[in-house]
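Read the structure below first, then the notes.
Every protein chain except one is present and positioned as in the full complex.
Then we have chain A:
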Amino acid sequence: MFGRPSRTGRALQYLALAGYLIFLGFPLVWLLSTAFKPPRELVQLHPSLIPSNPTVQNFVQAFTEQDLGRAALNSLQVSLASAVLTVLVAMPASYALARFRSKLGTAALGWVLLSQLFPFVLLIIPIFLILRQVGLANTHAGLVLIYVVWALPFALWMLQGFVRNIPRELEEAASVDGASRLQVLRRVVFPLLAPGLVATALFSFISAWNEFFFALVLVKTPELATLPVALARFVGIEGTARLGPLAAGSLLATLPSLIFFAFMQRRLSSGSLAGAVKG
């Protein structure tokens, strides 16, 4: 249907695809390989692509010596709290946005785009000052608050799309049958919205899990550091032998988002979530 490309055309296409696979894939293979290399192979003059004596020692070391375990727990706590709070706060508003037209709603959605434009520096200093004033600087609670606010515009936009997909007729039918407004929401809207709620929670979880800048500036106590910040500090004290645990920790830090992406693969490839997770 596109006209069959000539044999050389095809060959060129495969050559280009191979180029892409190397560019995209080899750095990943290298991370994997470094994570499983024993110290001796790490400091070798000419490192090999595949470790000859693979070991999980690096993972153990990352957790015991570098305290990445605690950082991972911190991240888990902060991300879970952000996810739950975001969904709780966004749920009523997204319903209102989807079902009633209001200027306020349009303004809230416009903020999604506008907020992308401004560099974090402009936000971070006042936020830092506000949090310090209310005693939430250098706490997980303060960080969670910021993450919820940061995820909210997009979460609202995403959730209200899910609400729109629930036919209004279903709600009307239920209320004709004598269900109260609250009952309609609980028995009809809520169950149908569940996938949307899960997707929104996941989005919020991942953006909190991956976030670096706010966590770096707002949390100063090393014991409270989240995983990205702990990993970044870890980079500072590298020696060649330390690269193994560093790679192992990085690999673990990627797992949650990988699972999320596997989960969202279909939506992603259809492009409907494009821009969901900011780099």
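The rule is simple: a residue touches a chain if its C-beta (ideal position, glycine included) is under 8 Å from a C-beta of that chain, and two chains touch if they have at least 3 such contacts; residues count from 1.
Quick note on the criterion: contacts and distances are computed from a predicted model.
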item	value
Name per UniProt, for the chain absent here [options: "Membrane protein", "Glutathione import ATP-binding protein GsiA", "Ferredoxin reductase" or "Sugar ABC transporter permease"]	"Sugar ABC transporter permease"
Per the touch definition above, residue among A:Leu68, A:Ala83, A:Leu152 or A:Leu197 touching the missing chain	A:Leu152
Omitted-chain contact residue, chosen from A:Ala81, A:Ala108, A:Ala174 or A:Leu193	A:Ala108
For chain A, residues in touch with the removed chain	1-3, 5, 9, 13-14, 16-17, 20-21, 23-28, 30-31, 34, 42-47, 49, 88-90, 92-93, 95-97, 100, 102, 104-105, 108, 111, 115-127, 130, 145-146, 148-150, 152-153, 156, 172, 209-210, 212-213, 216-217, 227-229, 231-232, 235, 240, 243, 246-247, 250, 253-254, 257-258, 260-261, 265, 268-271, 274-275, 277-279
